[in-house]
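The complex appears here minus one protein chain, its other protein chains still in place.
Let's turn to subunit A:
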Amino acid sequence: MILAIVFLPLLAAAIAGFGNKAIGNVPAKVVTTGALFISCALSWPIFIGYLSGANVATVTPVLHWITSGTMSVDWALRVDSLTAIMLVVITSVSALVHLYSWGYMSEEPDQPRFFAYLCLFTFAMLMLVTADNLVQMFFGWEGVGLASYLLIGFWFRKPSANAAAIKAFVVNRVGDLGFMLGIFGTFLVFGTVSIPAILAAAPGMAGSTIGFLGYRFDTMTVLCLLLFVGAMGKSAQLGLHTWLPDAMEGPTPVSALIHAATMVTAGVFMVCRLSPMFETSPTALGVITVIGACTCFFAATVGTVQTDIKRVIAYSTCSQLGYMFFAAGVGAYGAAMFHLFTHAFFKALLFLGAGSVIHAMHHEQDMRYYGGLRRHIPLTFWAMMMGTLAITGVGIPALFGNPMAFGFAGFHSKDAIIEVAYAGGSGFAFWAGVIAALLTSFYSWRLMFLTFWGKPRWTGSEHIQHAIHDAHGHGHDDHAHGHAHDAHHNDAHSEDAGREPHTHGAGHTDVPEGTGGYHPHESPLVMLIPLIVLSIGAIAAGFVFHGWFIEPEAGESYWKGAIAFNEHLMHSMHGVPVWVKLSATVVMLLGLLTAYLTYIRAPEFPAKFADQFRILYRFLLNKWYFDEIYHFLFVRPAFAIGRLLWHRGDEKTIDRFGPNGVAWLVQLGSKGAARFQTGYLYSYAFVMLIGLTAAVTWAILG
């Protein structure tokens, strides 16, 4: 069964990818989407089997892979309670994203390729989570990287998409450097790359030291930190996060699947999978906590000022991944996995919802040109609302006589992380988490208010202008604006023909202010169904599943050793002071209030604020200048040094003093050297050969 779950997507990817134009759009879409729905249908029973406690961990061997000396690696599929979570997350979100793409990509000429890539991604991701050894995990790790590269660069005619694709791949490779060295070190220490064997042996290596780069360090700290560098790259943690916002160049369904729900959580999965190993190094866990907390705070601050709807959600993802990491860092792997699980639903929902908005707004992604969309695309609005309620953590805490906490998905998982950070003794992570929760609430509501409330500001958008012109262009030659766009006449808007487009936004009698006569259209059913299904997940995933993930009993009833489950910590999580339990809810309300005041009550306030605190605003808008600094530190020097080595090193030094110098010397000394230059040198080679044969004869006989 697990074989079918994992390899059906690969088969479908091959059929759609190689069949491509030959089989046509619809068969390619049917095959890929069908494969994913089958995989999904097969995955849920497995997960439910673990929930009920009926299933035990299994390993299904597939094929022998590499044997070299004492290192032996097999292709094998491991399923346990940790993998089961990932299976349902991956296959469910992937299946829904496939379905959604039927609508979202319907005007795309190159659909089989898109669906093949999506399927390939799903296969690689499944290989990653079912890995029984570190090398296969690395295979999945790189496989998803490849799919991510291909999908970010799906619109390969766009220079920005190509640049983003390369950036994603190369930055991830920096992380992979750490991962690879981590695997090498792990093999050196444990003599195996099998995950269960390593985890079993890891506690015994606590306190050992190892030489690394000429110094001696604590063995487990070195190994864990090297592996964590890999996780940082894939999960876009501070320092290696720069590729994730740029990855939004890819089609929106891709952002939902890869850059929100699944691939970017691979780092969290890896830390949880190897949790018994990380438990042996308090130093490494401390680093993970700090990096996670910093990322969580950093990304949230940047998210508050972005104007591109997808970038806001991208930074939000980065921030939420930070939560997962510091949860793991304080030892609450169950909480980290729980947030991963709920986040997959509500973040995929937010992205697909954003995609639906973008679809409605004719590819406009800038929230400054949205506004008032609530009534025009009500279903999308309600779906986004569910997502927002989930991510901001709306719910009623189990306080003041309320017997059971009850709320949206994020309420259960994020609040648990904040509480466990406090219980785990990491004040830094706790406060970072609380402040980030405030910012999360603010930027999420800001997004909602800018998009769905207020007055339409659509006329400022070039995309909308194009749409209007496409619809109205014919027969209106007196308009001053670009009729070049008429080539793509859009029948969807033909009912508007005859009305005058308004570019200045001033009221015409029968056109609502700011709309320019544009009518956003609700997305088709294939796009709405995934939104509805994910909404259910965003509402219920937290409440329904928290007992299996984070309650103290979960260690025995569900995890059964798949992660290092700290029962004691989960107990103390429930014992944190009331103000700690309330903190997340209070800051959520504060963020909502601030967003309400500044974007509904006083819409002119944000601009004033930005004017007043220009430096801070620019600092945040430019994402703390990470890209600029990296460009200055790494990209430009790499090219400059490359040119220098090439011209100064190869040409001016090695060639000059090497072959060219020799030629010059020879030319000085003998005219015969000129013959080197005339193409007869092979005659020299023959002469040489004959001479050598003579010499050998002498050597043997003499």
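Keep in mind that, in the parts below, contacts are C-beta pairs under 8 Å (C-beta built on N, C-alpha and C of every residue); 3 or more make two chains touch, one makes a residue touch a chain; residues count from 1.
As a convention for this text, contacts and distances are computed from a predicted model.
With the options "NADH-quinone oxidoreductase chain 13", "Glutathione S-transferase", "PTS system IID component, Man family" or "Carbamoyl phosphate synthase arginine-specific large chain" in hand, the undepicted chain maps to the protein name "NADH-quinone oxidoreductase chain 13" (source: UniProt). For the chain missing from the display, the contacting residue among A:V170, A:A197, A:L379 or A:I532 is A:V170, taking the whole complex into account. Shown as candidates are A:E142, A:E364 or A:E551; the residue that touches the absent chain is A:E142. Contact with the omitted chain, checked across A:M205, A:I313, A:A336 or A:I464, is made by A:M205. Among A:L188, A:A398, A:L593 or A:A607, the one in contact with the hidden chain is A:L188.
The chain not shown here touches subunit A at positions 20, 63-71, 75, 135, 138-139, 142-143, 146, 149, 153, 156-157, 159, 162, 165-166, 169-170, 173-174, 176-177, 180-181, 183-185, 187-189, 203-214, 216, 218-219, 280, 282, 638-639, 641-643, 645-646, 649-650, 654-655, 658-659, 662-663, 676-679, 681-682, 684-686, 688-689, 692-693, 695-697, 699-701.
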